[in-house]
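A protein chain is absent from this complex, but the other protein chains hold their places.
Right, subunit A next:
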(Lines give C-alpha, C1' and ligand atoms only; values in the text may rest on other atoms or scores of the structure.)
Protein backbone atom coordinates (compact mmCIF):
# COMPACT_ATOMS: atom_id res chain seq x y z
CA UNK A 1 0.00 0.00 0.00
CA UNK A 2 2.89 2.35 0.65
CA UNK A 3 4.24 3.94 -2.44
CA UNK A 4 5.78 7.23 -1.54
CA UNK A 5 7.36 7.70 -4.96
CA UNK A 6 4.01 7.72 -6.75
CA UNK A 7 2.02 10.90 -7.26
CA UNK A 8 -0.92 11.17 -4.90
CA UNK A 9 -4.31 10.03 -6.19
CA UNK A 10 -5.47 13.58 -6.81
CA UNK A 11 -2.86 14.01 -9.52
CA UNK A 12 -3.65 10.81 -11.38
CA UNK A 13 -7.38 10.37 -11.12
CA UNK A 14 -8.91 13.40 -12.91
CA UNK A 15 -7.42 12.30 -16.22
CA UNK A 16 -9.80 10.47 -18.54
CA UNK A 17 -8.85 6.90 -19.38
CA UNK A 18 -5.36 6.88 -20.79
CA UNK A 19 -5.14 10.61 -21.52
CA UNK A 20 -1.97 11.95 -19.91
CA UNK A 21 0.11 8.83 -19.74
CA UNK A 22 1.03 8.20 -23.40
CA UNK A 23 2.71 11.61 -23.56
CA UNK A 24 4.60 10.92 -20.34
CA UNK A 25 5.65 7.51 -21.63
CA UNK A 26 6.73 8.86 -24.98
CA UNK A 27 8.78 11.70 -23.53
CA UNK A 28 10.31 9.40 -20.91
CA UNK A 29 11.29 6.89 -23.59
CA UNK A 30 12.79 9.63 -25.73
CA UNK A 31 14.70 10.97 -22.73
CA UNK A 32 15.95 7.48 -21.95
CA UNK A 33 17.15 6.97 -25.53
CA UNK A 34 18.98 10.31 -25.46
CA UNK A 35 20.56 9.50 -22.10
CA UNK A 36 21.65 6.09 -23.33
CA UNK A 37 23.20 7.53 -26.49
CA UNK A 38 24.95 10.20 -24.41
CA UNK A 39 26.26 7.64 -21.92
CA UNK A 40 27.58 5.44 -24.73
CA UNK A 41 29.40 8.35 -26.31
CA UNK A 42 30.78 9.62 -23.02
CA UNK A 43 31.89 6.15 -22.02
CA UNK A 44 33.82 5.76 -25.26
CA UNK A 45 35.77 8.99 -24.64
CA UNK A 46 36.93 7.88 -21.17
CA UNK A 47 40.32 6.24 -20.80
CA UNK A 48 44.10 6.63 -20.96
CA UNK A 49 44.14 7.37 -24.69
CA UNK A 50 42.51 10.75 -25.42
CA UNK A 51 39.65 10.61 -27.88
CA UNK A 52 37.42 13.53 -28.81
CA UNK A 53 33.84 13.19 -30.00
CA UNK A 54 34.87 14.55 -33.40
CA UNK A 55 37.61 11.95 -33.69
CA UNK A 56 35.19 9.18 -32.73
CA UNK A 57 32.81 10.37 -35.42
CA UNK A 58 35.63 10.51 -37.95
CA UNK A 59 36.90 7.01 -37.14
CA UNK A 60 33.44 5.49 -37.39
CA UNK A 61 32.59 7.33 -40.62
CA UNK A 62 35.91 6.28 -42.09
CA UNK A 63 35.00 2.66 -41.42
CA UNK A 64 31.72 3.19 -43.24
CA UNK A 65 33.59 4.60 -46.21
CA UNK A 66 33.16 8.35 -45.69
CA UNK A 67 36.29 10.43 -45.48
CA UNK A 68 36.18 13.19 -42.85
CA UNK A 69 38.79 15.85 -42.33
CA UNK A 70 39.58 15.20 -38.67
CA UNK A 71 43.04 14.03 -37.65
CA UNK A 72 43.47 10.89 -35.55
CA UNK A 73 46.24 8.35 -35.01
CA UNK A 74 46.07 4.63 -35.76
CA UNK A 75 46.46 4.01 -32.04
CA UNK A 76 43.33 6.04 -31.37
CA UNK A 77 41.42 4.17 -34.05
CA UNK A 78 42.65 0.87 -32.70
CA UNK A 79 41.67 1.71 -29.11
CA UNK A 80 38.23 2.83 -30.18
CA UNK A 81 37.41 -0.04 -32.52
CA UNK A 82 39.01 -2.92 -30.66
CA UNK A 83 38.86 -1.93 -27.00
CA UNK A 84 36.31 0.70 -26.09
CA UNK A 85 33.56 0.07 -28.60
CA UNK A 86 33.36 -3.69 -27.93
CA UNK A 87 33.29 -2.89 -24.26
CA UNK A 88 30.33 -0.49 -24.37
CA UNK A 89 28.45 -2.75 -26.77
CA UNK A 90 29.02 -5.60 -24.33
CA UNK A 91 27.69 -3.46 -21.47
CA UNK A 92 24.72 -2.55 -23.64
CA UNK A 93 23.87 -6.17 -24.46
CA UNK A 94 24.40 -7.53 -20.97
CA UNK A 95 22.49 -4.68 -19.32
CA UNK A 96 19.63 -5.21 -21.74
CA UNK A 97 19.60 -8.99 -21.20
CA UNK A 98 19.80 -8.86 -17.42
CA UNK A 99 17.05 -6.23 -17.21
CA UNK A 100 14.71 -8.17 -19.50
CA UNK A 101 15.42 -11.35 -17.51
CA UNK A 102 14.76 -9.50 -14.25
CA UNK A 103 11.43 -8.11 -15.48
CA UNK A 104 10.33 -11.57 -16.61
CA UNK A 105 11.40 -13.17 -13.33
CA UNK A 106 9.53 -10.59 -11.29
CA UNK A 107 6.37 -11.51 -13.19
CA UNK A 108 7.01 -15.26 -13.13
CA UNK A 109 7.65 -15.26 -9.38
CA UNK A 110 5.10 -12.48 -8.80
CA UNK A 111 7.71 -10.94 -6.60
CA UNK A 112 9.28 -7.48 -6.77
CA UNK A 113 12.49 -8.84 -5.22
CA UNK A 114 13.20 -11.39 -7.94
CA UNK A 115 16.46 -10.86 -9.80
CA UNK A 116 18.80 -13.31 -11.54
CA UNK A 117 21.49 -12.67 -8.92
CA UNK A 118 19.35 -12.70 -5.78
CA UNK A 119 17.37 -15.75 -6.81
CA UNK A 120 20.54 -17.69 -7.64
CA UNK A 121 20.23 -18.12 -11.42
CA UNK A 122 23.49 -16.21 -11.93
CA UNK A 123 25.27 -18.49 -9.46
CA UNK A 124 23.97 -21.50 -11.35
CA UNK A 125 25.12 -20.06 -14.65
CA UNK A 126 28.54 -19.19 -13.20
CA UNK A 127 28.86 -22.70 -11.82
CA UNK A 128 28.03 -24.09 -15.27
CA UNK A 129 30.69 -21.94 -16.90
CA UNK A 130 33.34 -22.67 -14.26
CA UNK A 131 32.60 -26.39 -14.32
CA UNK A 132 33.03 -26.35 -18.06
CA UNK A 133 36.37 -24.50 -17.92
CA UNK A 134 37.78 -26.92 -15.40
CA UNK A 135 36.27 -30.19 -16.57
CA UNK A 136 36.93 -29.57 -20.28
CA UNK A 137 40.62 -29.52 -19.34
CA UNK A 138 40.37 -32.78 -17.41
CA UNK A 139 38.04 -34.95 -19.43
CA UNK A 140 39.06 -35.73 -22.99
CA UNK A 141 35.67 -35.97 -24.70
CA UNK A 142 34.46 -32.79 -22.99
CA UNK A 143 37.58 -31.06 -24.29
CA UNK A 144 36.80 -32.29 -27.79
CA UNK A 145 33.22 -31.07 -27.50
CA UNK A 146 34.51 -27.73 -26.24
CA UNK A 147 36.79 -27.42 -29.25
CA UNK A 148 33.89 -28.18 -31.57
CA UNK A 149 31.57 -25.63 -29.91
CA UNK A 150 34.28 -22.93 -29.97
CA UNK A 151 33.20 -19.62 -28.50
CA UNK A 152 29.69 -21.02 -27.92
CA UNK A 153 30.94 -23.59 -25.40
CA UNK A 154 31.00 -21.41 -22.30
CA UNK A 155 27.69 -19.62 -22.97
CA UNK A 156 26.13 -23.02 -23.56
CA UNK A 157 27.51 -24.38 -20.26
CA UNK A 158 26.41 -21.26 -18.40
CA UNK A 159 23.01 -21.58 -20.03
CA UNK A 160 22.63 -25.17 -18.86
CA UNK A 161 23.62 -24.12 -15.34
CA UNK A 162 21.16 -21.24 -15.50
CA UNK A 163 18.30 -23.47 -16.69
CA UNK A 164 18.89 -26.02 -13.94
CA UNK A 165 19.10 -23.31 -11.30
CA UNK A 166 15.98 -21.47 -12.55
CA UNK A 167 13.95 -24.64 -12.66
CA UNK A 168 15.05 -25.84 -9.24
CA UNK A 169 14.41 -22.49 -7.58
CA UNK A 170 11.10 -22.11 -9.35
CA UNK A 171 9.98 -25.51 -8.07
CA UNK A 172 11.11 -24.67 -4.55
CA UNK A 173 9.43 -21.28 -4.52
CA UNK A 174 6.18 -22.75 -5.80
CA UNK A 175 5.98 -24.98 -2.75
CA UNK A 176 5.38 -21.89 -0.69
CA UNK A 177 2.73 -20.19 -2.81
CA UNK A 178 0.33 -20.25 0.12
CA UNK A 179 2.45 -18.14 2.44
CA UNK A 180 3.28 -15.22 0.26
CA UNK A 181 6.36 -16.61 -1.49
CA UNK A 182 8.66 -13.68 -0.88
CA UNK A 183 10.55 -15.20 2.00
CA UNK A 184 10.65 -18.69 0.50
CA UNK A 185 12.02 -17.38 -2.78
CA UNK A 186 14.78 -15.44 -1.07
CA UNK A 187 15.70 -18.35 1.16
CA UNK A 188 15.76 -20.76 -1.78
CA UNK A 189 17.98 -18.27 -3.62
CA UNK A 190 20.37 -17.94 -0.66
CA UNK A 191 20.58 -21.70 -0.20
CA UNK A 192 21.16 -22.31 -3.87
CA UNK A 193 23.77 -19.55 -4.20
CA UNK A 194 25.63 -21.02 -1.21
CA UNK A 195 25.57 -24.48 -2.78
CA UNK A 196 26.68 -23.22 -6.18
CA UNK A 197 29.38 -21.12 -4.51
CA UNK A 198 30.66 -24.16 -2.63
CA UNK A 199 30.74 -26.24 -5.80
CA UNK A 200 32.57 -23.44 -7.62
CA UNK A 201 35.02 -23.26 -4.71
CA UNK A 202 35.68 -26.98 -4.90
CA UNK A 203 36.38 -26.71 -8.61
CA UNK A 204 39.07 -24.09 -7.98
CA UNK A 205 41.09 -26.74 -6.12
CA UNK A 206 41.37 -28.94 -9.17
CA UNK A 207 41.89 -26.05 -11.60
CA UNK A 208 45.30 -25.12 -12.99
CA UNK A 209 46.65 -21.54 -12.97
CA UNK A 210 45.29 -20.57 -16.35
CA UNK A 211 41.83 -21.89 -15.44
CA UNK A 212 41.99 -20.22 -12.05
CA UNK A 213 42.46 -16.85 -13.70
CA UNK A 214 39.34 -17.40 -15.84
CA UNK A 215 37.39 -18.52 -12.77
CA UNK A 216 38.32 -15.42 -10.78
CA UNK A 217 37.12 -13.36 -13.69
CA UNK A 218 33.76 -15.12 -13.57
CA UNK A 219 33.11 -14.72 -9.91
CA UNK A 220 34.12 -11.05 -9.87
CA UNK A 221 32.40 -9.92 -13.02
CA UNK A 222 34.12 -7.82 -15.66
CA UNK A 223 33.32 -6.18 -18.96
CA UNK A 224 36.94 -6.09 -20.06
CA UNK A 225 38.57 -8.38 -22.56
CA UNK A 226 35.68 -9.01 -24.90
CA UNK A 227 36.20 -8.73 -28.64
CA UNK A 228 33.76 -8.58 -31.51
CA UNK A 229 33.66 -12.36 -31.83
CA UNK A 230 32.38 -12.74 -28.27
CA UNK A 231 29.89 -9.95 -28.82
CA UNK A 232 28.55 -11.65 -31.91
CA UNK A 233 28.10 -14.84 -29.91
CA UNK A 234 26.34 -12.95 -27.12
CA UNK A 235 24.04 -11.11 -29.53
CA UNK A 236 22.95 -14.44 -31.01
CA UNK A 237 21.62 -15.38 -27.57
CA UNK A 238 20.43 -12.06 -26.13
CA UNK A 239 18.55 -10.49 -29.02
CA UNK A 240 16.27 -13.44 -29.90
CA UNK A 241 15.63 -14.21 -26.21
CA UNK A 242 14.63 -10.61 -25.50
CA UNK A 243 12.36 -10.63 -28.55
CA UNK A 244 10.92 -13.93 -27.31
CA UNK A 245 10.07 -12.41 -23.94
CA UNK A 246 8.42 -9.49 -25.70
CA UNK A 247 6.21 -11.97 -27.55
CA UNK A 248 5.20 -13.42 -24.19
CA UNK A 249 4.37 -9.96 -22.79
CA UNK A 250 0.63 -10.72 -22.48
CA UNK A 251 1.38 -13.89 -20.57
CA UNK A 252 3.62 -11.96 -18.19
CA UNK A 253 0.79 -9.44 -17.68
CA UNK A 254 -1.66 -12.21 -16.86
CA UNK A 255 0.84 -13.87 -14.52
CA UNK A 256 0.80 -10.74 -12.36
CA UNK A 257 -2.73 -11.78 -11.34
CA UNK A 258 -1.59 -15.32 -10.55
CA UNK A 259 -0.99 -18.57 -12.37
CA UNK A 260 -4.58 -19.73 -11.93
CA UNK A 261 -5.90 -16.52 -13.52
CA UNK A 262 -3.41 -16.83 -16.39
CA UNK A 263 -4.85 -20.32 -16.93
CA UNK A 264 -8.43 -19.05 -16.81
CA UNK A 265 -7.49 -16.43 -19.41
CA UNK A 266 -6.44 -19.16 -21.81
CA UNK A 267 -2.67 -19.53 -21.34
CA UNK A 268 -1.49 -23.11 -21.37
CA UNK A 269 1.02 -22.75 -18.57
CA UNK A 270 2.24 -26.32 -18.74
CA UNK A 271 3.44 -25.45 -22.25
CA UNK A 272 4.59 -21.82 -21.99
CA UNK A 273 6.08 -21.78 -18.49
CA UNK A 274 9.10 -23.93 -19.50
CA UNK A 275 9.61 -21.62 -22.47
CA UNK A 276 9.62 -18.62 -20.16
CA UNK A 277 12.13 -20.24 -17.79
CA UNK A 278 14.31 -21.16 -20.78
CA UNK A 279 14.33 -17.62 -22.18
CA UNK A 280 15.32 -16.19 -18.79
CA UNK A 281 18.07 -18.79 -18.46
CA UNK A 282 19.37 -18.00 -21.98
CA UNK A 283 19.59 -14.30 -21.13
CA UNK A 284 21.27 -14.84 -17.78
CA UNK A 285 23.46 -17.72 -18.94
CA UNK A 286 24.81 -15.89 -21.98
CA UNK A 287 25.42 -12.69 -20.00
CA UNK A 288 27.15 -14.46 -17.14
CA UNK A 289 29.26 -16.49 -19.55
CA UNK A 290 30.64 -13.32 -21.15
CA UNK A 291 30.98 -11.02 -18.17
CA UNK A 292 30.74 -13.09 -15.01
CA UNK A 293 28.37 -12.22 -12.20
CA UNK A 294 27.25 -8.61 -12.38
CA UNK A 295 24.42 -8.25 -9.91
CA UNK A 296 21.35 -6.08 -9.35
CA UNK A 297 20.84 -4.75 -12.90
CA UNK A 298 17.92 -7.14 -13.29
CA UNK A 299 16.48 -5.93 -10.01
CA UNK A 300 16.83 -2.18 -10.49
CA UNK A 301 16.08 -1.64 -14.19
CA UNK A 302 12.51 -3.06 -14.22
CA UNK A 303 11.54 -1.12 -11.10
CA UNK A 304 12.87 2.14 -12.46
CA UNK A 305 11.16 1.55 -15.82
CA UNK A 306 7.90 0.59 -14.09
CA UNK A 307 7.74 3.99 -12.39
CA UNK A 308 6.77 5.69 -15.62
CA UNK A 309 5.79 2.82 -17.93
CA UNK A 310 3.48 1.02 -15.54
CA UNK A 311 3.56 -2.76 -15.15
CA UNK A 312 2.29 -3.71 -18.66
CA UNK A 313 5.09 -5.77 -20.22
CA UNK A 314 4.63 -4.69 -23.83
CA UNK A 315 5.96 -1.28 -22.81
CA UNK A 316 7.90 -2.32 -19.73
CA UNK A 317 10.27 -4.82 -21.35
CA UNK A 318 11.83 -2.43 -23.91
CA UNK A 319 12.01 0.37 -21.33
CA UNK A 320 13.60 -1.93 -18.76
CA UNK A 321 16.09 -3.20 -21.35
CA UNK A 322 17.12 0.36 -22.19
CA UNK A 323 17.34 1.28 -18.51
CA UNK A 324 19.45 -1.80 -17.80
CA UNK A 325 21.79 -0.91 -20.65
CA UNK A 326 22.06 2.67 -19.38
CA UNK A 327 22.77 1.49 -15.83
CA UNK A 328 25.49 -0.93 -16.86
CA UNK A 329 27.16 1.46 -19.31
CA UNK A 330 27.27 4.11 -16.55
CA UNK A 331 28.45 1.61 -13.91
CA UNK A 332 31.22 0.46 -16.24
CA UNK A 333 32.23 4.06 -16.92
CA UNK A 334 32.42 4.65 -13.16
CA UNK A 335 34.38 1.43 -12.68
CA UNK A 336 36.98 2.60 -15.18
CA UNK A 337 37.28 6.20 -13.97
CA UNK A 338 36.89 6.39 -10.17
CA UNK A 339 40.29 4.81 -9.46
CA UNK A 340 41.98 5.41 -12.84
CA UNK A 341 44.34 4.10 -14.08
CA UNK A 342 43.28 1.12 -11.95
CA UNK A 343 39.92 -0.47 -12.71
CA UNK A 344 37.34 -1.30 -10.03
CA UNK A 345 35.31 -4.49 -10.71
CA UNK A 346 32.03 -3.35 -12.24
CA UNK A 347 30.12 -5.80 -10.03
CA UNK A 348 31.26 -3.72 -7.09
CA UNK A 349 29.66 -0.59 -8.54
CA UNK A 350 26.36 -2.30 -9.35
CA UNK A 351 26.28 -3.84 -5.87
CA UNK A 352 26.94 -0.42 -4.36
CA UNK A 353 23.87 0.89 -6.20
CA UNK A 354 21.79 -2.26 -5.95
CA UNK A 355 22.29 -3.08 -2.30
CA UNK A 356 20.53 0.02 -0.96
CA UNK A 357 17.92 -0.33 -3.70
CA UNK A 358 17.20 -3.87 -2.56
CA UNK A 359 16.93 -2.79 1.08
CA UNK A 360 14.55 0.01 0.09
CA UNK A 361 12.39 -2.53 -1.77
CA UNK A 362 12.44 -4.84 1.23
CA UNK A 363 11.25 -2.08 3.53
CA UNK A 364 8.45 -1.40 1.06
CA UNK A 365 9.18 2.21 0.20
CA UNK A 366 9.86 1.50 -3.46
CA UNK A 367 7.88 -1.74 -3.58
CA UNK A 368 4.87 -1.56 -5.83
CA UNK A 369 2.54 -3.13 -3.31
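Going forward, contacts are C-beta pairs under 8 Å (C-beta built on N, C-alpha and C of every residue); 3 or more make two chains touch, one makes a residue touch a chain; residues count from 1.
By our rule, contacts and distances are computed from a predicted model.
Visitor: Considering only the chain that is not displayed, what protein name does its UniProt record carry among "Carbon-monoxide dehydrogenase small subunit", "Lipid-transfer protein", "Multicomponent Na+:H+ antiporter subunit E" or "Heme ABC transporter ATP-binding protein"?
Guide: "Heme ABC transporter ATP-binding protein"
Visitor: From the list A:57, A:224, A:244 or A:312, which touches the chain that is not on show?
Guide: A:312
Visitor: Can you say which of A:235, A:256 or A:344 touches the chain missing from this structure?
Guide: Residue touching the absent chain, from the options given: A:256.
Visitor: Among A:61, A:206, A:236 or A:265, exactly one should touch the missing chain; which is it?
Guide: A:265
Visitor: Of the residues A:55, A:76 or A:111, which one touches the chain left out of the display?
Guide: A:111
Visitor: Could you list which residues of subunit A touch the chain missing from the display?
Guide: 1, 3, 6, 9, 12-13, 15-18, 106-107, 110-112, 250, 253-254, 256-258, 260-261, 263-268, 306, 310-312, 314, 368-369
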